[in-house]
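Read the structure below first, then the notes.
One protein chain is absent from this view; the other protein chains keep their places.
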Amino acid sequence: MSTPVLQIAGLRVEFPGLLRTVKAVRGINLTVTGGTVMGLVGESGSGKSMTAMAALGLIPKPGVVHGSVKVDGFEVVGRRDAELAPLRGGEAAMIFQNPMKALNPFFTVGEQMTDAIRCHLPFDKKAAIKAAIAALESVHLPDPTFTLDKYPHQMSGGQIQRVMIAMALACQPKVLIADEPTTALDVTVQAQIISLLRELVATQDRTILFITHDLGVVASLCDNVAVMYAGEIVETGSVVDVFADPKHPYTQKLMNTVPRLGAGDQNLNFIPGQVPDMGFPPKGCAFHPRCDQADDKCAASAPDYMIFNNDHKAACHRLDEAP
Amino acid sequence: MARYAAQRLLLMIGILLGVLTITFILSRVLPGSPVELMLGHRPTPELIEATKKELGLDQPLIIQYFTYIGEVVQGEFGKSLRTGRPVLEEVGKRIGATLELTTLAIFFVVLIGVPLGVISAVRQNSILDNGLRATTIAGMAFPAFMLAMMLQMLFYGELGWLPLQGRLDSEVLLDSTFPRHTGFFLLDTLMTGDWRAFGSAAQHIVLPALTLVIITLATVTRITRNMMVEVLSEEFIRTASAYGLPSRRIHYGYALKATLIPLLTVVGLTYGYLLGGAVVVEFVFDWPGLGGFMVFSISQNDFPAVMGTTLFLATAYLMINLVVDLLYFVVDPRLRAQ
Partner (left out) sequence: MSILETSDEVPTLAWRVKAKAFAANNKLFVVGATGFLFILLCAIFAPLIAPYAPDKIDFSARLQGPSWAHWMGTEKFGRDILSRVIYGAQTSLIIGTAVTFIAILIGAPIGIIAGYFGGRLDTLLMRVSDVFLAFPPLLLPIAITAALGSGLGNAMFAIAVSWFPWYARITRAAVLRIRTEPYINAARAMGVSHTRIMWRHVLPNSLTPIIVQGSMDFGFTILAAASLSFIGLGATPPMIEWGLMAATSRSMFLDAWWTVLFPGMAIFFTVLCVNLVGDGVRDVLDPKHGIKE
């Protein structure tokens, strides 16, 4: 049950350039155990999507990846595309932010699904269609046979995202990586997709790495959460622990940005300042330019992790001093 | 389909009317009066009046305009001043030569240019890609007439492998009586089994076709590459690779099909370039097609012939683009759904 399915250790993703090297991910460690949902939270530009891409070896050129990513014990970093083919869509599948653009407009849903299925399973065309229909049924798309003959533009964003989920799960992957799968959808459709994912976790014991900037979604779907800032994980732990007692100032501020019903605050909170330019990340703690508790120490050196109960960890100099 | 086709056809007719307006302005409104060109030096005023009346040039412009459109619709493109025959008849005699040349050229341009562009895009920023990009930029800078003459110099002057100009050897032209069914000599001779004439026709078409291929190949390769690069950066390509599809299938299945539509546009545009480029190339190679006819007519001050040929070529180009538009419909599921 608690076997690690996705293990990320010391992962760094860099894009070297003539003028500067953009360091999108700066040494993160993350473990997702079987049957759990890990939420990876952060603002855009924090490196969370790059982490997801790196997990499937999809970092585009000229990006360079260091460290280790293991999917079910299989090392991803440093492999060639051909070696990764069985992994992608087989052991680990991915769904994307913008469903309307994620499917090829010139092929039917069925063609694309069976194409993907037959890459991983030794099926003939008929069996692949059968598998596709079964997968579409499992995500509650009405009339799956009919759906197979549709082109993406004939469907709504929510429907396509269901298709994407079906396609992702058709080959029984060990882990599903969902990169902001609800961001581009209407609020009501978002809720439907989230409840579908929750159902899949509950009934099929799925393992998911769920990437989002929406803490509300994390609270309703995930078991564990990791908060990313400027290419680093600043705090991680179980959803219960982190939400009950956020340790890192960034996490605290992130929580405050979520509007709560009846909380009485009239103005929406936001975090002042900007996500740093990852070509030149700030010295010391990356968050210190935006942190209202920062002092000289924060600007001088990067903090280490403090460990609290139940593997709840956070990296902040303020925590050393706390009694 | 019918609605889409009707829409396209209507648009084409609108543009054709515009084209007619331009040719009308060029032939009737602008100062270089056709009558003076027709009658040569120092005609008597009476003669000018009489000729004007005969040609309907004494009428108000607006009436002339509608008469002109009416005539063109009925297939009367005016009469050649030099031969006195209808321009359309002159065009008909030469259209086969131009179509044979340009069709052969576009066949090879697409056959070579599209794969080169695709490979260049798939191997973006490789040595091959950079080499091809530099070559295409250079290729686009070649003046067609210089290329044509250099090829003549090399293959006729130096090596003596190919004939200098023309469409057939003169003896072959006198001996052979193969029927001109298609106007494509390569096909006509092949159908009748006239091997001697076929060989001669093939030898003659190589250099002009090669010139046209080279001057348009660069453009087609470049555009294909840029379009393919754009498609390869689309999210559905990332999806395909995230699902472990082999890169062959991604590049030549998923990406190429998405490139097909802009590619059709390119082929249509290229045909236009070829029709335009054919003017110079036919002139250099003395190819008996419409381009050569146009240059000759210009030198003879045969203005109606020039305008008629222009109008004909513009119409042909519009038709080709109409066909391209209709092919979109076949290729693009998004259009079919409407």
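Per-chain numbering from 1; labels A and B assigned in written order.
In the analysis below, contacts are C-beta pairs under 8 Å (C-beta built on N, C-alpha and C of every residue); 3 or more make two chains touch, one makes a residue touch a chain.
All figures in this text were calculated on a predicted structure; none of them were measured in a lab.
Among B:A5, B:L47, B:L61 or B:M146, only B:M146 touches the chain that is left out of the view. The missing chain lies against subunit B, touching residues 14-16, 18-19, 21-23, 26-27, 30-32, 134, 137-138, 140-146, 149-150, 152-153, 156-157, 164, 271-277, 279-280, 283-284, 294-295, 298-299, 303, 306-307, 310, 313-314, 317-318.
One rule holds for everything that comes next: only the chains that are shown with their structure count from here on.
Subunit A contributes residues 56, 58, 61, 81-82, 84-90, 93-94, 96, 98, 101-108, 112, 115-116, 119-120, 151, 153-154, 164, 167 to its touches with subunit B in the complex. For subunit B in complex with subunit A, the touching residues are 125, 234-236, 238-247, 249, 254, 257-258, 260, 331-334, 337.
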